[in-house]
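Only one protein chain is missing from this complex, and each of the others stays in its spot.
Chain nomenclature is as follows: A and B, assigned in order of appearance, with residue numbering initiated at 1 for each chain independently.
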Amino acid sequence: MATIHVDGRAYEVVGSHNLLQACLSLGLDVPYFCWHPAMGSVGACRQCAVKQYKDEDDTQGMLVMSCMAPVEEAMRVSIDDEEAYEFRRSVIEWLMANHPHDCPVCEEGGHCHLQDMTVMTGHARRRYRFRKRTHRNQDLGPFIAHEMNRCITCYRCVRFYRDYAGGEDLGAFGSNDNVYFGRYREGALESAFSGNLTEVCPTGVFTDRTHSDHYVRKWDLQFAPSICHQCAVGCNTSPGERYGDIRRIENRYHGEVNGYFLCDRGRFGHGYVNRDDRPRRPEWRNVGEASATPLEVDAALDRGADALRRARRIIGIGSPRASLESNHQLRELVGEANFSSGVVAAEQACLSRMARLARESGLPAPSLREVEAHDAILVLGEDPLQSAARLGLALRRAVLARGEVLAEARDIPAWNAEAVMTLAQGARHPLFIAYPAATGLDSLAEHHLALAEENIARLGFAVAHAIDDRAPAVDDLDESTREAARRIAEALLDAQRPLVVSGGSLASPAILDAAGNIARALAGRRRRGGLTLVRREANSTGVELLGGHPLEWALDELSRGAADALVVLENDLYQRLPRAPVDRALEASALVVVLDHQRTPTWQRAHLGLPAASFAEASGTLVSLEGRAQRFFAVHEPRYHRPESRIHSSWRWLHALEATLEHRQASDVGLETVIRACADRHPALAAIIDAAPGNDYRIEGLELARAPHRYSGRTAMRAHLDVSEPRPPSDADTPFVFSMEGYSGSDRPRSLVAFAWAPGWNSPQAWNKFTDEVGGHLRGGDPGVRVLEPGSRERSHERSHGRSHERSSESGYATEVPAAFAARDGEWRVVILPRLFGGEETSSLSAAIAARAGASTLTLAADDARRLGVTEGDSLSLETADTRRNLPLRVDPLLPPGLVAVPAGVDPALASGDSARLALPDSMGVETP
Amino acid sequence: MERELACYEQPQAACIEALKIVQRRHGWVPDGAIPVIARVLGVGAADVEGVATFYSLIFRQPVGRHVILVCDSSSCLLTGFEALRDALSGALGIGFGQTTADGRFTLLPICCLGACDGGPALMIDEDTLGPVAPEEVGELLEGYP
Partner (left out) sequence: MTATRYHSRLHQTARERHADTHPLTWRLHEDGTRVDLEDYTAKDGYAAVRQVLGRQSPEDVIETMKSANLRGRGGGGFSAGVKWSLTLKGEDLPRGYLVCNADEMEPGTFKDRVLLEQLPHLLIEGMILAAYANDSAFGYIFLRVEYVTAARALTRALEEARAAGWLGDDIAGSGFDFDIVLHTGAGRYICGEETALLNSLEGRRANPRTKPPFPGQSGAWGKPTVVNNVETLCNVPAALRHGAEWYQGLSGNLSDDGGTKLYGMSGRVARPGLWELPIGTRGESLFELAGGMRDGLRLKAWQPGGSSTGFLMPEHLDLALDYDTIGEAGSRLGTGLMTVVAEGQSLVTLVRNMEGFFARESCGWCTPCRDGLPWVEKLLRALEVGEGKPGDIELLQELASGLGPSKTFCAHAPGASMPLVSAIQYFRDEFEAGIARPDGA
């Protein structure tokens, strides 16, 4: 800490900060552009100038850029100084010289950092009377719109895109007053994090193209704190709604999880909630009929309950993409014995191993902020940029943080961004990746080992053994893997905080056992390490904690007639298993009830379809891969704009169905009640009550507003339905109201922030007003609560199925080292590789994501392709026991021979570990269906 | 190229030289060369393009067989740059930034050539000339077929 004097007042600030950080953290307003809390200072824009005085007697002072001035004990500065004020006003005037002043038609308007700073600095009158220079724009793909004329050349875009996120296709071109930021050739931005440009850019150069078609100003959007549902990382988001549609998703600052940045799947993958073909009313379909008839809610519940009552036994299939509350409510409806998690057995085996490791390995699962503080990383069988992209970005930061360590040793503060990069020269903390194919982090890795699944596990076992020889050794390990294992073990032991990253992407329990052994071995050496385990879906971690049988079990029970009714919760079974067993099970069921917000193939087979709320309309709780239970809140009430809609949260439907079934008064249930019941039922989840403040939470006696104070048009926006304005819908489930009448300020600390807005700060930079220090934590505490910690107790659930036969040694080490993978002639091992765009069910239903999803291909090792006499682009037919498919060939020089890699989402009937035959399509004689 | 790379700690340092090698071959740096250089140096194509478009003597557009660089800085201004420029423009029928229709000459301004005691000065290809009187321009150009 240091004491500084700002305009005559003394303040305590963090000594390692720069003056701008310090002032902003104090809540003082200093304008800036090129600085960014996550990206440090470069001193380019000159907007943050303040006066600095040598001592008490110095009345003259000197202008300094506050972002480049280190905090010094007893330093004296003035923000209000006349010369500093005038200079800051001039800077805006220069920046605006070529600016088109097109705010009325600019999609940044209303949440524009440039507008904010213009007002803050007092520049109001244009004196520049000459011609402006103009630029041509580029088509940057479906996510980002480009309007270069608005650029103020702060360099933040390239600094984020290239330096921070590692993108190589966006750059700064030209020089002097003709600098151009764009792609080196027109085309879709390649980075998985391009969407952050919309928030990083202080003006309207890069805006959200998915928002463009149905654009509204920030002040006309209704927001709620939400959790991204597109992967297991659990990034916090702020979706904005108008007229019943989600218009855009913004980052919601979380000091431990996503910080200031989201990935593109999360930001642009929400289109499915706006689809016209979404089910909005209950539907009944008689057996054998193709079309369905819409029903009213009561009728639907009655018919559903009647039919269920007739059933001998009801099976419930839950879902890792649905909330804890909905899964819990389904489990209550059908009973524990009849509940399936909706996850296939192989994946479930991995999930339960991961939960066990999280408790027992001795290493905690770090938050993403903590991930960034690790100084040696081993990634075992994951491609984090595809399977958990935001985690991949955190790993990149962790590896490059070595530069800051080196710089600090030479008295260069971590915030001095360019100087750190210069000194660091790309210095990296060690990163090792074992994965069958190339990954986006390879260029940062000290070593990428392209191995088949068993061999990845063997490598991991060997690493653990090298750290602790009580961990089982690996027999007949080849020399190069042994050597790699030794080097990896050495790097992990040398580190202050080693991190092991693994997960279920390759569906290999052996890899997880190996990762667990390494974690155990490291924990045994009392290292402050971490173990990050990647799960696939938003609530994979949560459903595992609820327990349940694997999906195959549920289908078996139905197919063999042991049960005759089925309730499916937000789960498209056809996405998980081959068509035949699913068809068989559904055909065997006298009644199929499906709750979903999408018209999935499973929905099409339902007798009763109940339109479920998506994250946009529901509130609930998810558990992220970090083990953090986080609450998401409904953004809007669907009936307000579409009175005909009968969309409800699944947990509400299921509760009502249960009540109807039991002939109880179908009294409504509140979210709080469900959460409590869930917490009571599952001790492991007891803490979820505290994941967010309850519905009686108030600030200054007020509920929390979902809409900004300037929300306009409310009195007229439903005039096509009714000229008198109805009361806004009420929300008994949460402390939020569907209106602007509530608290939305930044002066009182809170963790529940629907949208960031502070006086003078309309842009996303307003988050700095909600944090304890810029880039720190929300003053009201970062949202969520950890439910999965090392040593945390959990009732051991004995399950009849899916119980893995894990064997472990006395010291807790897993002992089943798999045999090495041996490629066999004519037989290929399928590996399914996660992919960011197109590899996830719901986001793939969004047009923008679909447009960016890569081609469906199959990948072979270069040698294998040569042996088969095929080259890239050739169509090959791949056949397994369950499917046959023609796919164009890609060649990956890294892929080990004997493997055929297929991206996730191409064919659900393919699973990692399947064995396949390959042939030229015609020689197979049969065409793919 | 390899010799170049050996001179520096990081391959990126050879970027400007690589661009100049391409330029010596083609007279300018065609679009296709950018990703090729990027691959050789192991850097992003946008980085290479960023460098190529920063430096004034890397040409990202075709130029004539001979490039005339006319010093337009202060000493030459004081000793007759404007008349020289006009004479060149007149003789070639082009202004700064343009190339003659026959592809023979490109006319460009350049900052101080370090020949101020011989101003007004200019450079054609590798020859620095000065002082150049406007009347001499016609004959001078004949030396560059």
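We adopt the following convention: a residue touches a chain if its C-beta (ideal position, glycine included) is under 8 Å from a C-beta of that chain, and two chains touch if they have at least 3 such contacts.
Everything quoted here is computed from the prediction, not taken from an experiment.
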{"item": "Selected residue (touches chain absent from view) among A:24, A:77 or A:91", "value": "A:91"}
{"item": "Selected residue (touches chain absent from view) among A:422, A:875 or A:915", "value": "A:422"}
{"item": "Among B:15, B:92 or B:107, the residue in touch with the chain that has been omitted", "value": "B:15"}
{"item": "Touch with the omitted chain, as defined above, among A:46, A:135, A:369 or A:706", "value": "A:46"}
{"item": "Residues of chain A in contact with the chain not shown", "value": "42-47, 49, 62-64, 68, 87, 90-91, 94-95, 97-98, 127-130, 152-153, 155, 172, 174-179, 410-412, 416, 418-419, 422-425"}
{"item": "Residues of chain B (touch criterion as defined above) contacting the omitted chain", "value": "7-10, 12-17, 19-20, 41, 47, 50-51, 54-58, 69, 72-75, 77-79, 110-119, 121, 123, 126-133, 136, 139-140, 143"}
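Here, only the chains that are shown with their structure count from here on.
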{"item": "For the chain A and chain B complex, residues of the former touching the latter", "value": "162, 167-175, 180, 183-185, 425"}
{"item": "Contacting residues of chain B [partner chain A, same complex]", "value": "9-10, 31, 34, 43-50, 53-54"}
